[in-house]
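The complex appears here without one of its protein chains, the remainder shown in place.
Now for chain A:
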Amino acid sequence: MNAIIQTYGLTREVKGRTIVSNVNLNLKRGEIYGLLGPNGAGKTTIMKMLTGLILPTSGEITLFGKKLAEDSKESLKRVGSIIEYPLFLEHLTAMENLKIHCEYLGFYDEMAIRQALDLVQLKGIEGKKVKEFSLGMKQRLGIARAAITKPELIVLDEPTNGLDPIGIKDMRDLVQTLNKEYGITFLLSSHILAEIEQMADRIGVIQQGKLVDEFTLSDIRQRRTEYLELVTPDVRRAAVLLEQELQIFNIKIVQDNRIRIYDANVSAGQISRLLVSRDIELEEIQKNTSTLEDYFYNQIQGGAKHAKAD
């Protein structure tokens, strides 16, 4: 069984409003899959349905080849998760929380608990109450809890939210270690593009509850294109000139004073000479590379509507 999660037409409606619409996901064993989308796109709702926290209005979820339903949640034993933020019984100690977690899963191995705490560098504080923990410590404890039973899949919703740069790096390293060394499959979500780009092998873009695109890191590299960006107060005239004089059609006006030119055959010198000769003020011109951020911007913000190309 290569597929760990499969969803078919996954839909969730709340009070007549569609939060998640007809999502068909397919996660392969051993990969780190990132759900990318702006706040409110439906990422958390999808994760909640995948981990049995809420029920889909329609559609089907298959975990490890078995259908997930309210009366058949056995496959959740093979899943660890932190959804929204790490939830704990704050009045109990870290150790008590982890023991209760293990007992709910029908798994009890104190050595495994200690190993998990060691893995996230929380050894020695197991007797401390969780309410005394910082957010970063709670995130790490959440990972420890998710990893104790050596699950085959870990679902992390916005795992770096609220963490400082060191905490973010630690979290990233931890995810990659668990993935590479223990073969744990990850489903992550984030709205921080650079973050998910650094962690995920494959990314699904969620917009208004729909899975609008899926791509791998190599896809991103292929989609990464170089472009010239010029800043001028007269974008419209500049765009017309570039089209008529230099036959550059692949142009995008990204802001009121910014034009991106994706035609690799024209140099910055040619463009600046043309614009200066026609008395168009050129404030800046530089070569850039489009990133996932640009792609994401296009997907989510409808950047295409600004496009003038073709």
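Rule of thumb we're sticking to: contacts are C-beta pairs under 8 Å (C-beta built on N, C-alpha and C of every residue); 3 or more make two chains touch, one makes a residue touch a chain; residues count from 1.
Everything below uses one rule, namely that contacts and distances are computed from a predicted model.
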item	value
Hidden chain of the complex, named as in its UniProt record, picked from "Ethanolamine ammonia-lyase large subunit", "Cytochrome c oxidase subunit 1", "DNA polymerase Y family protein" or "ABC-2 family transporter protein"	"ABC-2 family transporter protein"
Residue of A:7, A:21, A:51 or A:179 touching the missing chain in the full complex	A:51
Touch with the omitted chain, as defined above, among A:13, A:96, A:213 or A:234	A:96
For chain A, residues in touch with the removed chain	48, 51-55, 70-71, 73-77, 81, 83-84, 87-92, 96, 100, 103-105
